[in-house]
Each structure stands twice: as C-alpha cells, then as structure tokens.
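Showing chain A:
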Amino acid sequence: MKKKKIISFVILILVVFTLAWLLQKLLMPKYMTKIVEGALISEYYEEKNKDHDVIFIGDCEVYENFSPITLWEKYGITSYIRGSAQQLIWHSYYILEDTLKYEKPDVVVFSVLSMMYDKPQKEAYNRMSIDGLPLSLTKIKMAKASMLPEEDLITYIFPLLRFHSRWNELSEEDFKYWFKKEQIAHNGYLMRVDVKPAGSFPKPRKLADYRFGDICYDYLDKIVKLCKDNGIKLVLLKAPSLYPHWYEEWDAQIVDYAQKNDLLYINMLDHLDEIGLDYSTDTYDAGLHLNLSGAEKSSAFLGKILQKEFNLADKRQDKYLQAIWQEKTDAYYKMKEDQYKELEEYGYLLKFNLKKAQEDNRQ
Partner candidate 1 sequence: METLLEILEGLHPEIDFETHDSLIDDKILDSFDIVTIIAEVNDQYGVAIPAHEITPENFNSASALYELIQRLMDED
Partner candidate 2 sequence: MKIKIFAILMSVSILLAGCGSNSGNVNPSPAEPAETTPVGQETKPAAEEKSKYYFDYNGTAIYMNADAKPVLDALGEPMEFFESPSCAIQGMDRTYSYNGFDLYTREDENDENEYIVSVVFMSDVVETKEGITIGSKLEDVISKYGDNYTKEGERYTYTDTNTNLSFVFENSEVVEVSYNLIEN
C-alpha cells in the first residue's frame, strides 16, 4: 500500500509541473504581432549553427542598424546580433556571458550608447531582455542585477508568477504560437523598409554631469575582461543614429577608455559621408534608427573595417556555410519584398504601427 501511495504522489507532482509548464508557455507574451522586439533574444537559441565570427550586443542601435546578411554577402563574415529593446549594459554583459556558453566568436561588437543609462528604466524592458534566456545561473544573476524594487527574483525563475494575470488578455496569437514561434529577425536584425526623412533635432540639453555612471564603467570593465579571458577582440561602436544626442564629452570618455584598454572604437557619426548615409531615405523614424537601405550601407562600412582589423576570413566558399546562409538570404529577400508590398498597399508596416492598424481595423 505504501508504494502505491508514493507512486500516485509522484504522478501528482509530475502532473502539476507539466501543467505549470504548459500554462507558463501559454500565458507568456509571444511578441509575434505586437512589440516584436520582445522575441529577439529567444530566437538565438533556435539557431542551428551557433558559430559566428562576430557577435553584436546592445540595444536598438545594433539590431536596427546592421544586417548580418550584408556582412555575409559582401565579406563572407558570419555574425549574429544579440540585441533587445533598451538593453542596458548589464543586460549586454550577461547576454554575452550566456552566448559564450554556446560559441566563441572572434569579435564582439558592443554598442556604447547604453552607457548613458545607469539604472533600470522599465519593468517591461527588463522582461524582454531577460525572459528570452533559458533558465541558468547567468539568467538569475542578470535578473538580480536589473530588477526594479517592485520586482521579485522568483518571477524570473517562474515567469508564470508574473504573467498569470494575462489570463484575461489571451488572444488568438497566444494560442497560435503556444509552442512554435515564427522567425521575426535575420540573425538578430529587425528589418524595416519604410522611410521617414529626418527633420531637425532639438538642441541638445546641458547635462549636470557628463561622466557615465560608475555601474556602467564596472560592467564595461567586466565585458572587456570577459572578452580578454576568452581571447575575443572587443570593438566599441557608436551606431550612426542622430538621436538621442551623442555628446562630445561622452565620445571623449569612450575614446579615452578605448585607448587605455587597447580597444578599437568606431564612432560612425564621424564617417557619415564615407558610409554614404542619406537621412532622407535611409531612416524609418526621422533619424533615430536606419531602415534596410541604411543598415546595408552601414554594414558594408563596418564589414570592411572588421575584415581589415581582425583579418576575418571570407567564408563564402565554405560549402556547409553556403547552404545555411543561402536559406537565410532567401528569407531576408522574401521579407524585403513582403514589406515593400505591404508598404504599397497600406502605406505603412502593420507590425510596427499597431495603433494605426487597429484604427484602420486591418489587423
């Protein structure tokens, strides 16, 4: 009799855990049609061939302004962008630490704009950067480092405890992507083809203190050390976006930091004409982020430097990689066409203009 009781008890525990897992997957936001940036981080783990020459880490400055497909097509460099919305520097550090569990890239490119934020901004951004990671010690450390006061660490270990209240917001999307998610980015690049020419920008405001926060410098040191320990070349990068304003005082600090740590620092804002960016056609939100044509130009520029500085081999002849990247390139161009078609039909991209789409009830 005792044995039977234990077995039935074990079955109960199993049932509870599977049910909890199923409900968690159902209730967690899917980020497939709304706020797609949320799905970027988890997409990396679906990648079959986790072996890239270059890994990008950072916020929208990387996942909107560079296209790994162009890097491959022009220079045979394999790359992946591990970006997420409002990715703060400690997010970047832990995401890099997590990525190194799967692969050892030759070069890591880090977008330095996130140095301007020295405290977590919004709970939603924390969730989008952290929930995508599989449960691991890195994820727990990352959550601890980024949590706002009202957040609990356990809700990152069991996200069901955070998203349980979505039960009355479940939509068709939640059921459709319950188990299988669609790919929304190309090796981390979020494509947008629409255009919105840049106008003027408000004059930059005077800051009380231009020095970056100490916590930012701590984590920058940690990233430098992590790369050194793994024999990876770290590149500091300022993407060519015109807003938020990149103060000279900030630039000076990064230049100084790069010299002290013998790192390559590229401020693409100083090479706009060399890149050939035209902010009336190459941006989709008046200069904040580049669109597809802008991203391809900036990738071409960056690829040349990376290849020269770190003599990255041109792997376009590699049969194995060719097959993999052919598939990625086809998907890339297919999405490009679809987006152009959508642009002609509606005049804007549905996925990125939810409110307008709902108003014209096309969603």
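Regarding selection, all candidates are chains of the complex that A comes from, given by their letters.
For this structure, a couple of remarks:
Assume a contact is a pair of C-beta atoms (placed from the backbone, for glycine too) under 8 Å apart; a residue touches a chain by one contact, two chains touch by 3 or more; residues count from 1.
Note that this is a predicted model, so its numbers are computed, not measured.
When you check 1 or 2 against chain A in this complex, the one that touches it is 2. Within the complex formed with candidate 2, the residues of chain A that make contact are 35, 37-38, 59-60, 85-86, 122, 124-125, 128, 199-203, 205-209, 243-244, 285-286, 288, 354-355.
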